[in-house]
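Excluded from the complex is one protein chain; the other protein chains are retained at their positions.
By written order: A and B. Residues from 1 in each chain.
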Amino acid sequence: MPVLEGLSFTVSPGEILVLRGPNGVGKTTLLRTLARLQPPYAGTVEAAPDAVAYAAHADGLKATLTVTENLAFWAGVYGGHDIAPALRDFNLEALRDRPAGNLSAGQKRRLGLARLMVTGRPVWVLDEPTVSLDVASVELFAKAVKAHVDGGGAAVIATHIHLGFEETVFDVTPYKARHDVIRNDFDESFL
Amino acid sequence: MIRLFWRDITLAFRSGGGFGLGLGFFLILVTLVPFGVGPNGEMLSAIAPGILWVGALLACLLSLDRIFALDFEDGSLDLLATAPIPLEGVVAMKAFAHWITTGLPLVIAAPALGLLLHLDSAAYRWLIVTLLIGTPALSFIGAFGAALTVGLKRGGLLLSLLVLPLYIPTLIFGAEVVRRGAGGFLVGTPLAMQAGITAGAVALLPFAAAAAIRVALR
């Protein structure tokens, strides 16, 4: 069933778009749609599928692989980018040979976000990236995002905190789907 | 895609990866059968082809839900679905890795277990050949079943219910080859049928499984 309707936005290179809105309004659904994990009910996503790198609550880390192995795997999948800058920018160099299972929640999160850097993709689509990060780590993350967009990338971020950079804020609350309109939807067509 | 294959192999061999569980299960099953049916050598020799094949099949089943469920839980499957490799390739690589870590050890261990069951000496060759040809089908059919149940909470038991009926043709032809081999008959027809099933499963089921995963991630 539709959760958001009538919304439209563009993100240009060098821009950071922050999505806001209360819990359950449909930010995650919107981001998953941008990442092509689910089809939109109507409308289009114009970003090419191979332009988007997606990161959500689950980091996709394997507990028994080391930090380097985890990162190298994703780098390999995305075409063999260098993992050294990602390790450096997220301050993971000292942890590089630790199994991911031994990391703290915040360290895991940093590793999950470092993965974005090895994808080499221009558009980062991030769902609550700062969960379980401490102040210093949030700064590291903000710096990485800044560096990414300064290099011509773009980012769409759903977050509740201020990351301290110039950003376009897009509140999705007004686009909450109204359910008094009958749609040609699976459930609705039964009414 | 090769990287995915090596990652799955590495994960299986690291602690908690479940490598060897299937093998252990196979050994226990074959040990239990004589306790159930009695130590009569002739009887064991008669049922050995069937027991070995059923055992291999159940051992394979044991680790099927790991193929996708773990990656689903930790978010890897989402990331793989958005990665620049086709999901069909992901399925094929993961099923292949499952075969290397589960099916192949069974093939290697089966002759030793055949010894325990007094398998006819003429049948060993065919036991190895048929398991080698048949177990990839078990992994690929299993991967399809695992893809159907990937997002489900009580997926494990359902997976067995879905996959075991699909295993029937492979089992029939596999055990038939060994039985015929033991009796000194020609094995060409069932062997060819089994090879056909494996080829079909390897070629086509990744597409069905990938379709199921896309639906489950939606």
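Before moving on, here are some points about what is shown:
What we mean here is this: a contact is a pair of C-beta atoms (placed from the backbone, for glycine too) under 8 Å apart; a residue touches a chain by one contact, two chains touch by 3 or more.
Everything that follows uses one rule, which is that contacts and distances are computed from a predicted model.
Missing from the rendering is one chain, named in UniProt as "Heme exporter protein C" (options: "Monovalent cation/H+ antiporter subunit B", "Heme exporter protein C", "ABC transporter ATP-binding protein" or "Sulfonate transport system permease protein").
Residue B:Val215 is the one among B:Leu32, B:Ile108, B:Ala122 or B:Val215 that touches the chain missing from this view. Here the missing chain is touched by one residue of B:Ser63, B:Thr82, B:Thr102 or B:Thr149, and it is B:Thr149. For subunit B, the residues in touch with the chain missing from this view are 144, 148-149, 151-152, 154-155, 158, 161-162, 164-166, 168-169, 172-173, 176, 189-190, 193, 197, 205, 208, 211-212, 215-216, 218.
Heads up, the rule we're going with is that only the chains that are shown with their structure count from here on.
Note: centroid distance subunit A to subunit B, computed from Cα atoms, is 37 Å. The touching residues of subunit B, when paired with subunit A in their complex, are 3-4, 7, 10-11, 14-17, 71, 73-76, 78-85, 217-218. Subunit A meets subunit B in the complex at residues 35-39, 49-50, 52-54, 56-65, 69, 73-74, 76-79, 115.
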